[in-house]
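Of the protein chains in this complex, all but one are displayed in their positions.
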Amino acid sequence: MALLEVRELGKAFGGVAAIADLSFAVPEGSIYAVIGPNGAGKTTLFNMLSGVYVPSDGAIEFDGTSLAGLEPHQVATRGISRTFQNLQIFFNMSVLENVMVGCHQRARSGLYRAALRLPGVVREEQQIRAWAIEALEFCGLAHLAERPADALPYGELKRVEIARALAADPRLLLMDEPAAGLNDTETAELRELVRRIGARGVTVLLVEHNMGLVMQVSDTVLVLDYGSKLAEGTTTEIQNDPRVIAAYLGGEVQYAVQ
Amino acid sequence: MNALHRLRGFLALAVVVALLPVLFPDNYFVTVVGVTIGFNVMLAVALNLFIGFAGQISLGHAAFFGMGAYASAILTTRYGWSPWPAMGVGLVIVYVVALLISRPILKLKGHYLAMATLGFGIIVNIIMVEAVDWTGGPDGMSGIPGLELFGWAVDSDLRWYAVMAVVMLATVLLSLNIIDSRAGRALRAVHGSEVAAQTLGVDTARVKSQVFVLSACLASLAGSLFAHQQNFISPVSFNFFFSIEVVTMVVLGGLASTYGAVFGAIVLTLLPQVLVVFEDYEVLILGAILMSIMIFLPQGLFVGLVRGSTGLLRRLRPAAVATGD
Partner (left out) sequence: MLDQILQFLITGVTVGSTYALVGLGFAIIYNASGVVNFAQGEFVMIGAMSAVWLLAVGMPFPLALLGAVAITTCVGLALNKFAIEPARGATVITTIIITIGAAIFLRGAALLLWGKDIFALPHFSGEETLYFGSATLLPQNLWVMGVTAVLVIAVRWFFDRTLMGKAILACACNKDAARLMGINVGLMLLVSYGMSAFLGAVAGILVAPIAFTSYDAGIMLGLKGFSAAILGGMGSSMGAVAGGLLLGILESLGAGLISSGYKDAMAFTVVLLVLILRPSGLFGRKAADRV
């Protein structure tokens, strides 16, 4: 059963079609990767999926209901979380507080109840804290909880962003180039983390340039070129597809699968 | 983290505030200037929620301070209302106005937001000056009755000190409570990265509007109390300069720090008292101080001092990691 279904999706900026007539389906519980050269429209796709851009054409359906016209914060409450290509960490907070914001939609208390610090608020705070610590532990960052976010190196911050997105308890996690800027060790750790996320039952939609990572974690790969689908299939199928090789992979076909 | 630990700064503040009149009972600085400090702290802490924590700008908050004051003044002097319901009405009016302008204005950012709030503040102030039938015009309104609390008349400087001490401390506590909560983190997330906050389910437009309205209402409350304490108000107390003064208190102390706002309010209330000595040079020196602090200590005086002293302590005793307040 497809958790996310995209039909004839299109997005044009002025006269330029960043995405055109794109259709694909992401099965629940899978790890689905989107690859393609720079400018192929991957971030545009993500921005449409998370409600930041409004599609020019087509439909997006999540768990059977349409995402059309939803504001980004509404998309989030449907169970979709995302990480960003350019880190969007809250540098004005600690690591733990960053992840606690991830729990925002799992809680209820508003401004005035918080101001009066009613007992319900205190209990909820403890619950949020517990959820956040759990997410940090899952990502191996619990020891950094109290550190100010602006004191952490880039690699750790990328993982904080993942922990934050996971703290929302999403059904679908959109990851926008999670390996960008990571060295080999960090990328290997990321690979394990993505696998564990998948094992936990979270569906992952991943945009990535690092072919090694993509081929090692993905169940299905979608290749975008000039905003349209070039090919879609398993990692083996994609690696052997002549169109894909011609357009994109080239010598990187050497990367081992398993 | 138990309540005592979390509120240790607040308790220290409360103790100092309570002890001052006991230790210096007839001191002008404590009772009279102290009351002014009380008002300024309320305004600075309220504004800091919007400017410091939510990362927005408002150069027109004096308008809300004034609206509360004038609502109380008009209802009590022209219509014979009792102060407390009048204060309530002022609160409602400010709530509605702030809510109405918040949605369109808060779509703006940076200098545009600054100008919009500035414009709003000036328009309100001009209405105070021009609507003479209602507001008494540039001459202001006098004869505003004092406050009475269940038969206890607030009719001396010391009693006003007590009232403002309680109200001020309540505002500080409110701010501390908010910051350390889901709502407070949503606020700060808006400042950190609005896009990321949205993708985590935070309705950023609503959050900005809510905190704007809250800080406006707190200013209105302060204004109503101000009217009853001064027994006289005039538009000149609620003009663009005062808006800038409150922003300066917040920025001087250090944005996104409740205690910073308290500190900034105290410093900026005392500074003119100190500068009066310099007479004609007063304005000049004020401008110079402002520029210097913003250039050399942009994180604010309070935060700068705190970081400086914790840095010193850390060198003397490498202990646990510092956290925010």
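A and B are the chain letters, set down in written order, and residue numbers restart from 1 in every chain.
Methods note: a residue touches a chain if its C-beta (ideal position, glycine included) is under 8 Å from a C-beta of that chain, and two chains touch if they have at least 3 such contacts.
This one's a predicted model, so the numbers in the text were calculated from it and none came from an experiment.
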{"item": "Options B:Ile123, B:Leu149 or B:Val274, residue touching the unrepresented chain", "value": "B:Ile123"}
{"item": "Residue, one of B:Leu13, B:Val35, B:Ile57 or B:Met168, that touches the chain absent here", "value": "B:Ile57"}
{"item": "Interface with the undisplayed chain - residues on chain B", "value": "51, 57, 59, 104-105, 107-108, 110-112, 114-116, 118-120, 122-123, 126-127, 129-130, 195, 240, 244, 247-248, 251, 255, 280-291, 294-296, 298"}
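Just so we're on the same page, only the chains that are shown with their structure count from here on.
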{"item": "Centre distance in Å when chain A and chain B are each reduced to the mean of their C-alpha atoms", "value": "41"}
{"item": "In the complex, chain A residues that touch chain B", "value": "50-52, 71-73, 75-77, 81-82, 84, 88-94, 97, 100-105, 107, 109-117, 121, 124-125, 128, 146-148, 164-165, 168"}
{"item": "Parts of chain B lying in touch with chain A, wherever the complex brings them together", "value": "55, 174, 177-178, 180-186, 188-189, 191-193, 195-204, 210-211, 214, 256, 321, 323-324"}
